[in-house]
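What follows is a structure written as C-alpha cells; I'll ask about it next.
Selected chains only, in their assembly positions.
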Amino acid sequence: MAKELNIGLIGAGRIGKLHGRNINSFVSGAKVSCLAETFLNDEHRAWALENGISKTTKNPDDIFADKSIDAVFICSPTETHIEFIIKAAETGKHIFCEKPIHTNIEKINTALATVRKAGVKLQIGFVRRFDHNHKKVRDTVASGKLGRPHIVKITSRDPEGPPLSYIATSGGIFFDMTIHDFDMARYLAGSEVTEVMAYGAVNIDQDYKKYNDVDTALIMLKFANGALGVIDNSRAAHYGYDQRTEVHCDKGCVLVGNDLNDTSVISTADGVFCEKPTWFFLERYNNAFIAEVEDFIKAIINNTEPPVTGVDGLKSVEIAIAAAKSFKEGKPVIL
Amino acid sequence: MAKELNIGLIGAGRIGKLHGRNINSFVSGAKVSCLAETFLNDEHRAWALENGISKTTKNPDDIFADKSIDAVFICSPTETHIEFIIKAAETGKHIFCEKPIHTNIEKINTALATVRKAGVKLQIGFVRRFDHNHKKVRDTVASGKLGRPHIVKITSRDPEGPPLSYIATSGGIFFDMTIHDFDMARYLAGSEVTEVMAYGAVNIDQDYKKYNDVDTALIMLKFANGALGVIDNSRAAHYGYDQRTEVHCDKGCVLVGNDLNDTSVISTADGVFCEKPTWFFLERYNNAFIAEVEDFIKAIINNTEPPVTGVDGLKSVEIAIAAAKSFKEGKPVIL
Amino acid sequence: MAKELNIGLIGAGRIGKLHGRNINSFVSGAKVSCLAETFLNDEHRAWALENGISKTTKNPDDIFADKSIDAVFICSPTETHIEFIIKAAETGKHIFCEKPIHTNIEKINTALATVRKAGVKLQIGFVRRFDHNHKKVRDTVASGKLGRPHIVKITSRDPEGPPLSYIATSGGIFFDMTIHDFDMARYLAGSEVTEVMAYGAVNIDQDYKKYNDVDTALIMLKFANGALGVIDNSRAAHYGYDQRTEVHCDKGCVLVGNDLNDTSVISTADGVFCEKPTWFFLERYNNAFIAEVEDFIKAIINNTEPPVTGVDGLKSVEIAIAAAKSFKEGKPVIL
C-alpha cells in the first residue's frame, strides 16, 4: 500500500486536536484531510489550517460521503460514538474511536456487529497500553518468565479533578476515569474480569455527592485465571499524574513507577528533593498517543487485528457497569 | 527507678529467643533472669546460659510465683496467651504479649479487664510499628501536614510460605499473617476499621485448600474517618520480604519501600541489577524488635501507656474475624 | 517577524539529517529549503524529498548566494567550519555551527571577528545544555540557592566506541568527546576553567595507541570561582549512554542521573532488574536537539544573544587543547 491513508477527523476537542496534530506532524503513512466539528468556529478553522487539514465542515456526514477517506477518528462526545461507528462501518471506513465506546451494552453490541459485518478495522483509544512503562509490565507478564499472575495492582490518580460540569454528564468515576484502569487490568492480567467489588468515598470535594459520584475509589477484581486485582483512584493527587502498575506472579513481581520531569536529586540540610511525576496524561502519554495511532495505521496497512479491539472497548464498559452497581449496592457483582 | 527491670520469659521458640537475646544484649534497663519453656531441653538450657539467663524451668508458674520478677514476655503459643496474661496481671507483673492475643474476642475481653483491674502495663508485639519506614509514614500522616488520609495501601508479602503444619493450626492467613497488616492499617490511618471485604485465592500451593486457607489475599477496608484501605498479601514473594506502605492524603502521598541488602547498581549490556529487599522479618525488623522492647520498658519505668495496647491487640483480631467471615461469605462485613 | 525563517543546511551526515528532520517536522518558525552536500547522492536526494527540502546542491556556495536564505546550519566536517562561518557572515546569514568550531584557535578568532563585524547570530551545537536533566543542575546552581559551587563532577561515557577510522581524524578523545564535557563544565560551574590536568589510558582497544589516543580519561579542572571539577570518560560503557552531572555547593549538592528506557523493576529470587539508560545521544538528547534549534530561531526572531555563543565554542576548544597538552606532557596546564 504505497499511498498515504486519508483520514477524516470527527471532533476538535482536546483529544481530537491531539490526534490531528500527531497524525499530520509525527506519524507517517497517514494524513488528516478533513475535520468535522458540529460547533465549528474560527478557532477550529485556524487550528486546521495550521495543521495542514485542508477541509473543515460542521457535518460529519461529509466525511462518510467522501469516498477518498479511508478511516475516521471519532473524537466526539461519547453519546455520538455508536452512530458514527455504524455510519463509518457502513461506508467502509476503518475506525479509531475514543473510549468509552458508549455506556449502553446493547448499543455497543449492535455497533460491533455492524463493524464485523463491514469487515473494517476498529480500534478503541486505550492509550495507556502504548505507554513504555505499562507495556513493559504487560510484556513481562505475557512472556511467562515470571509464571502466572497472582496479584495485579493499579494506582491511577489524576493531578486535579475535572470541572463539576464534567462530572454531571460523565457517568461517574467508574466510566470517565476507572474505565482506563479496567482496560489496563485486563491487559496486564491477560485474563477477563469475573467479579468486581467497589468502594468509593468523597474525600476531596463534597459537591461530588450532588452527582452521586465519588472522588476516591478502591476496586477489587477477580480474574478468570485466578489472579486478584485492585485499582485505587483519586481525582486529585496534586503532585502530578500518578500512574503505577504492578503484577505479582509465581516467581516474583514486575512494577513500574511514573516518569519524572527530570532525574534530579537536590540534597541539603533541609532534606532531599526529587522531581515530581509528569503533570497529566498529555505529558505522561505523549509518546503513547503517537504509538497507538501508528499501530492503528499499521493494522490497516498490514490487514491485521488492531491492538485494542471493539471487544476490549465492550469489556471495560461491562466492568464499569458492574463496578457502579457494586458501589451502589455495597456488594460484589459477578460478570 | 534506678534498678534494672527483672524479666521472666515464657516460651523459647524463635520469637522468645529473639526477645531474650535482645533484652540481655542490646537493651539497657532490663534483664531476663528466668526462662519458662514447657518443652525445656538441653538446647534451651545452653541458649539461656549463653544469653545470661541464670534460671530455667518447665513451669511458667515459677515465674508468676517469683516476686522479684517485674514483667513477663509471653512468647508461647497463641492458645496459652489468655491464661498467662491473667496470671501475670493477678501476680502484679507487667506484660509484653506476642500477637495475636487470641482468636476469641470474649476471652480477650476477660483478659483485658483483668489487666485493667490489676493496673499493670500490657503491650502487644506489633513490631512493625517500630520500623523506621512505616513509622515515617505514620508520623507524616499523624502530623497532619498532608491533611486527612484518603487511601491507605499496604503490600505485605512473605518471602516463602510457612510449613503446611503451621497452616493447619494458625487460624488461616487473616490471623497468622494479615493480623500485622490490620494493625498497620489502623496505625497508619489513625482511625478504626468499620467494614472489611476480603478476596482470597490459592495460587502458590494447592495444599492450602485442604485447610480452607489461601496463599494470596486482597482485603479492602473502610475507616471511620472516611479513608479507604487495601492490603495485598502473598505467602511467597520469592524475592524477599516485601513490606511497603503508602497513604494518600488531602495534599499528597507518603510511601515507603523496602530496605535493601545494599544500595548497589550493576549495569552491563545484559541489564541493570539492583539488590533485593532484606530476606524476612528477622532482617527487616531487627532494629524494630529492639525498639519495641525499649519502649515497653520505658512505659513501665515512666508509668505511661505502652505504645501498642491491649485494645490494639483486640481490634486487629476483630478485623481478622471479619475478614475471614467476608472471605467465607463473599460479601463485605461491617464491624 | 511573521514569515518563516528560511534555512540552508550544509552537510547531510547523521547530525545534518537530524537537524533537517527536526526543523521541518517538529520546529515551527523555520523551514529548511535547501541542502548542500558535497558528496550528494540519490539517498541524500530521497531524504531531502521526504523531509520537504525542495532543493539540493553539491555546492554550498549556492546557499550563500541565495538571498532568500536567512540562516545556515553548518553540519559539515570540522575542518570546513571556519570557511563556511566566514562565508555565511559575509553574506549576512545567521549561523548554527556544530561543535567543535575548529581545532585552531587563531582561525576560530578570525571567524568570530567576522561574525561580530557582520552582526549575525552564531550558535554552537552544544546540545547537552538543552537536556532537561543537565539544565536542572545548571539552573539550580545558577539560582544561587545552594550557594557557590565547590565541586563539579561529570560522568560521560559512550555506549560504544566509534570506528577507528573516525579516531584517525577526530583529533582525539579530548576534541571529539570531552569537548562536550568541557562546555558542560563551564555551563554548570558558571565560571571559566583556569587549569587542566588530564589522565588517559587505553583500556578498551589497544588500537587507540596507534593514533596516540586513549579510550579512558579523567580530567581535573580548576575554575576561576574557586570550584574544582572532574570529568570521567569512557568510549565503551556497554550499558548505554552514561551522562550524569553533579555539583556540590556551599549548602548541598544537586545531581542528575540518566533517563532510563522505562521505570520497571522486576524482582525475583535471582535478583532485582531495572532498565538500562537510553542507548546513545540520539535517544538521550532527542528533545534537546529540538530545543536547541528552537532557541536559535527565537534568538534570531527576537534579536537576542543565542544561548551558546561563538565564545562558548572557542573556550571549549581552548580547554581541549590544554587537556591534550596536559595528557601528553604529564603535568597540569594553565589557561
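Order as written gives the chain letters A, B and C; numbering starts at 1 within each chain.
Heads up, the rule we're going with is that a residue touches a chain if its C-beta (ideal position, glycine included) is under 8 Å from a C-beta of that chain, and two chains touch if they have at least 3 such contacts.
Just so it is clear, the model here is predicted, and its values are computed rather than measured.
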Size of the entire homomeric complex in copies, 3 being in place: 4
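Throughout what follows, only the chains that are shown with their structure count from here on.
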Greatest separation from chain B - chain, by CA centre: C
Rounded Å distance, chain A centre to chain B centre (Cα mean): 42
Inter-chain centre distance, chain A versus chain C - centres from mean C-alpha coordinates, in Å: 39
Where chain B touches two or more other chains, by residue: 237-239, 242
Chain A contact footprint on chain C (complex, rising order): 25-26, 132-133, 135-137, 140, 146, 251-259, 261-269, 275
Chain B-touching residues of chain A, taken from the complex the two chains share: 148, 150-151, 153, 155, 157, 197, 199-204, 216-218, 220, 222, 226-230, 232, 234, 237-239, 242, 248, 250-253, 330-332
In the complex with chain B, residue positions of chain C that touch it: 237-240, 242, 265, 267-269, 271-277
